[in-house]
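As you look at this complex, bear in mind that one protein chain is not there, while each of the others sits in place.
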Amino acid sequence: MMEHDNSVVAKANHPVIITRNATKEPKSIQWILISIVLLFLTLFLVVPLIAIFVKAFEKGAEAYFAAIAHPDAVAAIKLTLIVVLITLPLNAIFGVVAAWTITKYDFKGKNFLITLIDLPFSVSPVIAGLIFVLLFGLHGTLGPLLQSLDIKVIFSIPGIVIASIFITFPFIARELIPLMQSQGTSEEEASLTLGAGGFKTFWYVTLPNIKWGLLYGIILCNARIIGEFGAVSVVSGHIRGMTNTMPLHIEILYNEYQFSAAFAVASLMSIFAIITLIIKSFIEWKTDFKSTKAR
Amino acid sequence: MSIIIENVTKYYGSYQALRNIDLEIKSGELVALLGPSGSGKTSLLRIIAGLEQAENGKILFNEENYTHKHVKDRNVGFVFQHYALFRNMTIFDNIAYGLKVRPRKTRPSKEVIEEKVTELLQLVKLEGYKDRYPSQLSGGQRQRVALARALAVEPNVLLLDEPFGALDAKVRKELRRWLRRLHDEFNVTSVFVTHDQEEAMDVADRVVIMNEGKIEQIGTPEEVYDHPENPFVYDFLGSVNLFKGNVHKGKLVTGNVEMNAPGSEDGAGTGYVRAHNFIIEREPAEKDSIASIVDHIHTIGPIVRIEVIRQDTNEPLEIELTKEQYLNLEISKEERVFVRPKELKVFVDFMAGI
Partner (left out) sequence: MNIVTEGKQTKKRTIPGFGLTMGFTLLYLTIIVMIPLSMVFLNTFSMGFQDFWATITEPRVLASYKLSFLTALTASFVNAVFGVLIAWVLTRYEFPGKRIIDGLVDLPFALPTAVAGITLTTLYSPNGWIGQFFSFKVAFTPAGIIIALIFIGLPFVVRMVQPVLENIEKGMEEASASLGANRMQTFIKIIFPELIPAILTGFALSFARALGEYGSVVFIAGNMPFKTEISPLIIMTKLEQYDYEGATAVAAVMLIITFIILFTINILQWWTGKRYSGK
């Protein structure tokens, strides 16, 4: 009834423009806007994605697999995996603990803490690399000490790991904070009244409630660790077969005009990016589904 | 288990939520904390549970000092306002939780837990629902799960925060009765918070009326309703009519009527009369008959609510009659009638400044 009345009023004022639904644009405008968006996204996202695979196979499948199986490429893939295996668990633990601290307790300076956690999102990757060179490098603050202990951080794996930690530690905390904020603390309180301690409460109540958000953050964090270029580039020293991660390996191949090989490794990383997006969409679908059911 | 609350004070920042609360709850009693929002009733309940700490004062369970005991060691059953069921667990696991998280030494065996949960599911009439998740239940069903979960740990005391607040009127009434029966059966000391006076009156053995962090009155439902100790309680429980005036030698003079107020001190005072404590007559009977004009008549089921306007002060009065009384009177709108209070309570000076 109401809607009908509205359109009558509207009709009286604007006899020409009104379509059936007062809060929708005419079909023609809809299609123009959709077309612009599709064109823009095709140009910026779809075409580059296709180009990666076309360029990768330009010299045939044999050259493609040869590029991927090259010892340097294999070493780069291994190194990237090692970095992920160290960085991801550390950042996952940090993300959960930081989100728990921020959402389950009241304290002064909470906003400052959140800003501090967000900081690496906005700091240039090159600067992220630089700060660790200044700290651990040969001429850095801790350089002489590390040298006397014969520990190599910069131009070595520890440097790559620590720069990756810096760049990617906000991802998981950032996903969990809003989620845990919206869930509140009443389930934890209920658990405590039923006699459970802090750890049991976290394990049986909090963790299952945030598992999808945690997975979501881990997926995004993982993608960024694998793909990080600027910071790793500064601290790695580009030692082929030793401190080259996959993105650095791509850079070297590209700069040596081995385009097909560069795109072959790039295509491998792109497949990974696509898988990341699929898992991410799946989680979104899954949690959306859950939350509508809860209502 | 008895609960003694001694001189409890609570602040939130600079806001004082509770002011020197003293309260004794006897073992096996069902007590309602009743008050408007912001009266401190939920804070008091959470302090009893150990979910919040008082700045000052003591909490004793069975005369043992529990003030600094952590919530997880108090063995209280707490039913949260929005139930706080564990959304990731089935109904069965929700109810079993309190038993499963016990330290290995005191944890019952799997069979005992299952037996106990099944028993509780029967009690709350949700036998067929044990494998469902909280999101698949209605509000009333969730409420019952929350209660079963709290009862599973055989709590010393049962604490309920606005237990029926989020339910619709019909389910609410049913659950209210059911809670009363349950309490009589288990005989566990219970405290519940509500802002609904009808709910408190209907269920509780004793009602604690709170306002602005203080206890205004404690008593059985009859006591607090029939003998309010102060204007706030009068006002809060049921509709009431106010007569502002002056007390002189045991009489309250308001407008051009005089009402008997034996024992009241002289000075500015206000008379309180409940809506159902009036007699309506066609002729003036005494000095306290108030000449009025009938303004509105609403029939609400068996009760008829009549609004009249005092002719001396032009103030409205609200009067409730039974349908029978109303039919016998045969009054209609715009008619002139005389209204006489059957029961009057005068509080001196309270409204003088207002």
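Order of writing sets the labels: A and B. Residues in every chain begin at 1.
The rule is short, and it goes like this: a contact is a pair of C-beta atoms (placed from the backbone, for glycine too) under 8 Å apart; a residue touches a chain by one contact, two chains touch by 3 or more.
Given the structure is predicted, the values throughout are model-derived calculations rather than measurements.
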Of A:A67, A:V83, A:L146 or A:L220, the one touching the omitted chain in the full complex: A:L220
Touching the absent chain when the full complex is considered, from A:I86, A:L192 or A:L215: A:L192
Residues in chain A touching the chain absent from view: 3, 5-6, 9-10, 13-14, 17, 22-25, 29-30, 33-34, 36-38, 40-41, 43-49, 51-52, 55, 94, 97-98, 100-101, 104-107, 111, 113, 115-127, 130-135, 137, 139-141, 162, 165-166, 169, 185, 188-189, 192, 197-199, 201-202, 220, 223-224, 226-230, 233-234, 246-248, 250-251, 254, 259, 262-263, 266, 269-270, 273-274, 276-278, 280-281
Absent chain, residues of chain B that touch it: 7, 9, 11, 13-14, 20, 50-53, 55-56, 70-71
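FYI, only the chains that are shown with their structure count from here on.
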Length of the line joining the C-alpha centres of chain A and chain B, rounded to whole Å: 52
List of chain B residues in touch with chain A within their complex: 49-51, 70-78, 80, 82, 84-89, 97-98, 101-102, 135-136, 149-150, 152-153
Touch list for chain A against partner chain B, complex: 186-187, 189-197, 200, 204-205, 208-209, 290, 293-294
